[in-house]
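Only one structure is covered here, and it is reproduced in the block below.
The complex appears here minus one protein chain, its other protein chains still in place.
Letters are used for the chains, namely A, B and C, taken in the order the chains are written, and counting of residues starts over at 1 for each.
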Amino acid sequence: MKENSLWKDAFKRLIKDKMALASLIVVIVYSLIAILASMGLIASDWAKEVGASNLPPSAEHWFGTDIFGRDVLAKVLHGTQIAMSVGLFTALIAIPIGVILGAVAGYFGGWVDDFITWLYTTFSSIPNIMLLISITMILGKGIFAVYIALGATSWVTLCRLIRGEVMKHKEREYVQAAGAIGGGHFRKLFLHILPNVTHIVIINTSLQFQFAIKSEVILSYLGLGVQGEPSWGTMIDDAKLELARGVWWQLAGATMAMFLVVLAFNLLGDALRDSLDPKLKGK
Amino acid sequence: MTSPLLSVRNLVVDFHTGEGVTRAVNNISFDIPAGKTIGIVGESGSGKSVTSLAVMGLLQKPAARIPQGEILFNGQNLLNYNDAQMRAIRGNQISMIFQEPMTSLNPVFKVGDQIAETIRIHNSVSAKEAWDRAVDLMNQVGIPNPAASAHKYPHEMSGGQKQRVMIAMAIACEPKLLICDEPTTALDVTIQKQVLDLLHGLQQKYNMSMMFITHDLGVIGDIADDVVVMYRSNVVEKNNAKEVFYTAKHPYTKGLLACRPKLGANPRRLLTVSDFMDENGVEKHVSPERVVVFDKDSEAEKSSDILLEVKNLVTQFPIKGGIFGRTVDHFKAVNDVSFTLKKGKTLGLVGESGCGKTTLGRSILRLIEPSSGSIIYNGKDITNVYAEELRLLRRKMQIIFQDPYSSLNPRMTVSEILTEPLNIHNVGNGRKERLDMAKELFEKVGLNASQLNRYPHEFSGGQRQRICIARALMLRPEFVICDESVSALDVSVQAQVLNLLLDLQQEFGLTYVFISHDLSVVNFIADEVGVMNAGKIIEMDKATNIYKNPKEEYTRALLSAIPKGLVKSDLSALV
Amino acid sequence: MIKYIIRRLLYLIPVLLGVSFIIFVLFNLVSGDPTAVLLGKNATAKQMAELREQLGLNKPLLDQYFDVVKSAFTFDFGRSWATKQEISQMIIQGAYPSMALTVPAFIISTVLSLIISLVVAFYRGKGIDLFVRFMCIAGVSVSALAYILFFQYFFAYQLGWFEISGFEFGFPDFVPFIALPAIIFILLSLGPDVRFFRTVILDEIYQDYVRTARAKGLSEVIILLKHVLRNALIPIITYVVIQIPSLILGALLLENFFSIPGLGGITLNALNSSDFPVIKAMAILSSVLYIILSLVTDVLYTFADPRVKLK
Partner (left out) sequence: MKGSVLILGILLTLVFGCSKQNNFTEREINLVSPEKISGFDPINASDKYSGNEAGKVYEGLFEFHPLKRPYELMPNLAASMPEVSKDGLTYTFKIRKGVLFHDSPAFTGGIGREMKADDVLYSYKRLADPKLSAKGWWVLDDRIVGLNEWREKYSQAEATDYNEAIEGLKKVDDYTFQMKLKKPYPQFLYALAMPYTFIVAKEAVEHFGKEFLNYPVGTGPFVLPKFDQSSMIVYTRNTKFREKFYPSEGEEGDDKLGLLADAGKKIPLVDKINVYIIVESQPKWLSFMKAKNDMIEIKDVNIQQTLTPENELRPEHKEKGMRLFMLPMLDVAYFAFNHENPIFKNVKLRQAMNLAYDRDGANKLFHENTAFIAQGPVPPGLAGHRKEFKNPYSKLDIEQAKKLLAEAGYPEGKGLPEITIQTRNETVARQQIEFFAKCMDKIGIKISVGMNTWPELVNKVTKKQHQMYTMAWGADYPDAENFLGLLYCPNQSPGSNGANYCNPEFDALYSQATILQDSPERTSMYEKLNEMVALDVPWIFGFNRTDIYLTQAWLKNYKVMEFNHNQFQYLNVDLEVKKQLSKKF
């Protein structure tokens, strides 16, 4: 028996699953594209006119050109950057809020729990769309507002999950043991319990990621999305007018790009759950 | 001699996993004659449960495969049966009782329905008839007021009652063979006794064959006709029960017989399997001094300093009610408990589940806040100390929990687990020194220091309990509470851990409070024993006295429930 | 049980206070002066000032907030600023088409998902399990907008199977109108539903009581349908019921593209015209619904699981 952490174990199980491995590769490729695009190494010339308006796909322009004669492929690649950053920043906002509030509520219970439960009940009882729209209204439009709006609405699920899981864990003997050796609340909660609920965060993040990417499309439809640069959302939104004139390649390009990564995140989320969730271990 | 009801011939079971193939059962053969009880004994992982599942046809396919062997039932090879044929056998001709009555019943159906379901699967009877039969069965298995109890859901019953329901379900179709897989392990001793008696009675009444699986030879002493001993996937001994108990041949069997603490005389350290054979299964000779009965009372009065004094301790939990969830009443888990404990001594606390012994242990350590009374440790009242003082106190007072699986953080390596207490209390100079201290203790509890960087899940149950002990001792405490610390372990491992605890006590001069539901274990390790019931200590005496002259009815019941089997009190025969 | 219900209903008070506060802050303080929009392109400053006075926007903030709270507890939402319609009427009228679309679609997708997940749970780990799960996830990986654009063009226009858009009140008149959006709705919910249901069912399949049921001689199908399903119901109920409030607004895109005059469109219009009373009403109603449904969930638990006792 080699020295293996649960994480390494899980990772091994994960890459053994071919579909999960493929998904992981897709996600990595997309991330690379996003990073390269954000560094301006690829698709930085998405705004350049490369041909006539609305050219169908050809050897020269694989995904055709858009209404302004811009290369759709470049736009799709640039959109990858937007999509991945929306997923990433949404997660970066939602995870700390969700995890900290959920952990604190689950661990301390009492009035702290009552307050946090009230907070997320209130938040989840207001229709998401209202929060999204109002937050983008307050912050002004743009990608920043999209991050914050999506982050502010997606912490709730995570908070609820973490709270429940922490409540379960705090009764476990290993936490009692940490108390018995003189560990304080901070140690018990953050060093002992949280690492044991991390799998929930990871699984949730994978699913949140794809949710955020999909939400960006809806926000773009409502005119609340990213502005001034192409995102998959704005491309699909454009398509609602173009499809009737037979310009299908912009829709197809963005939809395919989105389909692949959302599918990958979904499958990855499933695979992660299978490999990380101790409940399902060995099944 | 007629042909046996069940005959397992050259059975091999392999498990195919991602990492390769593991052989769980290696070419075993045994017979179960009609109307007889066969005990299958072995430690966890020995392949005994896999064998029973193979008989039932319940192995998880495709992971489990049977490359070789036959399971003949009434002369028919069950391995050739298809799903439908197996289903007709299961629950009808062969039925099974599992270890965990808590989880083995479907929580959302009434127990009456669950029993009746078995009847209706295999007999064409009306729902009403099936129900009536179910009630009758519940009566037979000794469930009080069966007509009403049939309407209960599993969670409304006690563990013993649930196991009775399981039994009723298993015998519903009057099977020819009843397989019992550790049916009493999860139960309190008194209940265990009742269930064993019940099973034995039913076996006689219906003239069933019974295959009884256990890790504890003592349990089947009274009821088994034959015993099959399994060790590491192989059958190592197979004989008439009496023969096994009196003239065990295989060293493993001898070890099993010797390792269980006896109520009366025990050696200073329990004998374990490793006293009888080495790692390669080669028999060793037990040195005679290992079997000399040890008289605790001889050194009882050496120490006189009182380390811990508990006075009128009460720990209560609120019962909430009303619209706003206010506290309307209290449940007293620990109710007015007092005792004193001398330095270097062990106090055993014994009682059945729910008697408050665990709460008492945690209250003493202030892991649960007591409601009233006082705890005086080393002359100082610690009932109301807080924060820093309490933290310092943790260095002196430690606890070892019951479940070695859940009491270690699965995300930390063993070295992290062991050095954590040092970090918290800032003991030792830097990482290196702390690691050395961990290494030292790790070896002291009998583990290999090269495994320090492993994670808990890579260790066996017994090894994990050793890690827990090492963690508790990292801070060199004076006082340790062992809360059911050996209850989850197989008897053979239990003996090793008990020995370890005694060794450590001697070396470090520890004072123990040892909590257990098993009177024989407490009796072995403790100098003084308190019997707890309903939150109170009802009887307290020297360990040697309590089994000889129990004063309370309850204590007597506990004592009589301990399976005595055919075990001789004379250990010398084993040498 | 009664006590529990009362307590949960009383919980509405703090939640409604919270919801009113959030809505009030977000829309009243931050979104600015609605009068310019309400009066149209030729409005004068004087007229805007008059309207501000009439709408009570000149009152102290605390008074305004108090009004919000009052309407939250009395359910008296008054009239829309933008359409001047009675809000309760708007909601009642809008609820019908919304429900006509979402309720059948929701029920069908839930039942369908449950059936699919039972089937894939039965074949767990086998090819069909992977394939069906993959298809369900693939289905949900396409943007709703792309579905709508394509399906409307292809199925409604090219093939003429469905009405392109519109709505008629009364059953079965609305069926041809809601059929296509309902199918899209189902396609979009199948993925997450099947994934969740399957996980829940698999969690149960490895429980000890299932082994007991097998030991009784029960067939795998019966075990799945009787023993496993019943136990899996608890998480499934939570999952299903908690989605219901979002059904009211959930089909916003579908409503817009298929010209279904539902609540989604009403809310979107309100948001697009700073129609605070309508926004407020929708938020409050949905939170009341949310609380009541979570209460319903809890009560349903007691039927699904005898271990649950509400205290």
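Everything that follows uses one rule, which is that a contact is a pair of C-beta atoms (placed from the backbone, for glycine too) under 8 Å apart; a residue touches a chain by one contact, two chains touch by 3 or more.
Remember, it's a predicted structure, so these values are computed and weren't measured experimentally.
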Legend entry - Chains on display which the left-out chain touches in the complete complex: A, C
Legend entry - Given A:24, A:180 or A:243, the one touching the chain that is not displayed: A:243
Legend entry - Contact residue for the chain not shown (choose from C:232, C:271 or C:284): C:271
Inset, instruction - Kindly note down the residues of subunit C that lie in touch with the hidden chain. - result: 31-34, 36-45, 47-48, 50-51, 54, 79-80, 82-86, 90, 93-94, 97, 108, 111-112, 115-116, 119, 128, 131-132, 149, 152-153, 156-157, 160-169, 175-176, 179-180, 182-183, 190, 256-261, 265-266, 269, 271-274
Legend entry - Footprint left on subunit A by the chain that the document does not show: 47, 49, 53, 67-68, 133, 137, 140-141, 222-224, 227-228, 234, 237-238, 240-245
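Here, only the chains that are shown with their structure count from here on.
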Legend entry - Rounded Å distance between subunit A and subunit C, as computed from the means of their C-alpha atoms: 22
Legend entry - Whole-Å separation of chain centres (CA-atom averages), subunit B against subunit C: 50
Legend entry - Interface hub residues of subunit C, defined as touching at least two other chains: none
Legend entry - Of all residues in subunit A, the ones touching two or more other chains: none
Inset, instruction - Under the touch definition given earlier, write down the residues of subunit C that touch subunit B in their complex. - result: 3, 6-7, 10, 207-209, 211-220, 227, 230-231, 304-307, 311
Legend entry - Complex contacts: residues of subunit A adjacent to subunit C: 19, 118-119, 121-131, 133-135, 137-138, 210, 214, 217-218, 221-222, 232, 236-237, 239-240, 243-244, 251, 255, 258-260, 262-263, 266-267, 270, 273, 279-280, 283
Legend entry - subunit B to subunit A touching residues, read off their complex: 18, 362, 365, 367, 391-392, 394-395, 398-399, 401-403, 406-413, 420-421, 424-425, 453-455, 457-458, 468, 471-472, 474-475
